[in-house]
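Of the protein chains in this complex, one is absent; all others appear in place.
Take a look at chain A:
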Amino acid sequence: MATDILMPQLGESVTEGTIAKWLKKPGDKVAKYEPICEVETDKVTAEVPSTISGTLTEILVNEGETVEVGKRIARIAEEGAVEEKTLAREEENTEEAAKEETHAEVAEDQSMKHRYSPAVLRLAQENGIDLTNIQGTGKGGRITRKDVLRVIEEGKGIQPAVTEPVEEKQALQREGNKGAPEPSRAESQIPDKPKAKPSGVVLEEGDIEVPVSGVRRTIAERMVMSKHEAPHAWLMMEADVTGLVELRNRLKEEFKQREGVSLTFVPFFIKAVVDSLKEFPYLNSVWAGDKIILKKRINISLAVATEDALFVPVIHDADEKSILGLAKEVHRLAKKTREGKLELNDLQGGTFTVNNTGAFGSIASSPIINYPQAAILSFESIVKRPVVKEDAIAIRDQINLCMSIDHRILDGLMAGKFLKRVKERLEAFGPDTQI
C-alpha cells in the first residue's frame, strides 16, 4: 500500500502552504506521527506528521514551493502497492464500459421528442419553423434551443408552420424524385428534406400524404408508450352466454320503451368486470415505478371508436351503478364521443378498460393496455357454435374474452383467476335474472 501525504489545512482561512524544509528524504523509514516536513503559511509554521509507518518513496513538492491545501506533497509506501494500482485500473475500465452503455441507450430514447421548452416554441413560432421536421439532439430526443437556432442559421427546413396545401407538397416531392439525374440540385432545393429522414418512407407517384391530426398523434404516442413501457401478456377464455342472450332478448323491447335507450350487452360485460375487480384489486391498479397503487375507485374506461379515431371515455364509480345505470352511462358517453363533445372529466381517471371488439365482428384480439392501467379486456363477437355440453353436442351462444395484462403488475395465475370469475358471472345470467 502507498499512502499520499497531503498539504494540511493550518488555519481557517489558510488555503495554501509553503514547504519550508524536508525532515526526511526518499528511502527513509518513517514512523506513524513522525514529522516529515515543515510547512509555512502566512499565519503559522508547523510540522507535518506521517499518517502511517513505512518508507518515504517520493517527495512531490520541493522546499520553497507553495501548494494548495489538499495537494499531494509526498508518498509513503507499505507492502502491496502494486496490487492496488491494478485494481484501480480495472475499476476504471468497468466504469468506462458502463458509460458507453448509457450513451447507447440515450441515443435510442425518443420519449422527450415532443416536449417543447418555452424557448423552442417561441423560436419556432417567430421563425415559422415546423418542429416536426427537426431531429432533436437533447435528452430523449428533445429538440433543444440550439437545434432550432441551427435550423434558423442554416435557413433550411424553414416552411410556414401553418399549412402548405398538401397537393403542392406532393408535387414538390414528386418533382424531387423525377429530378434524379441532377441530384445535387434537387437536394439543395427541397426544403423539407429532413422530414423524409425520420420515417425513411419513399413517396411514389399516386401516394397521398395525410397529415397526422392531433388526436391521431396522441393515440400514436400513447400506444407506443404503453407497448414500450408495459410488458404485455395475453390470455383468452371462452364463455357460454346463451342465458345472457336470452335475457337480453326478453328485456330489450320493453327496456327501450321504458328507458329510451337500447339495452346492449355492454352494461352486462361491465357489471361482470366490476364485480370481479372487487375480488381482485390488483387488476384495478396502476404501475408507479417503485410501487403498485391499488385504486380504490373503480372507473371503467370504455373504448369507443369513431371513423378516424379512438376515445376511451370513463364511467366513474362503475361499481355503484346497476345495469340500468351502466346502460344509460354507456349511451351518454358513446353519444358524446360521436358528437365530439367529450369533456376532460369524461376522459380522466380510468382504472380498467373494457373494449367491445365484438361490435365489429372480431372473435379474437390482442388489445394494447390503456397505460398506466394494469389490464384491458376485450369482449368479442357472440356467435352460435356447436359445443359439447353434458356429453352432447349443443348449439350455444359463445363469446371469447381476450385480456392483455401488464406483466410487471400481474402474473398469469391471478389474471386467469380474474378472467374466470368474469366468465362465471357472464354464464350465470339466465332468462329470468332480475336486473
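To be clear about the criterion, a residue touches a chain if its C-beta (ideal position, glycine included) is under 8 Å from a C-beta of that chain, and two chains touch if they have at least 3 such contacts; residues count from 1.
The working rule: contacts and distances are computed from a predicted model.
Hidden chain, UniProt protein name from the list "FAD:protein FMN transferase", "Anion-transporting ATPase, ArsA/GET3 family", "Sugar ABC transporter permease" or "2-oxoisovalerate dehydrogenase E1 component beta subunit": "2-oxoisovalerate dehydrogenase E1 component beta subunit". Of A:30, A:61 or A:120, it is A:120 that touches the chain left out of the display.
Contact with the chain not shown here comes from a single listed residue; of A:24, A:75 or A:142, that residue is A:142. On the side of chain A, the interface with the absent chain consists of residues 9, 12-16, 42, 68, 106, 117-122, 138-139, 142, 144-146, using the contact rule stated above.
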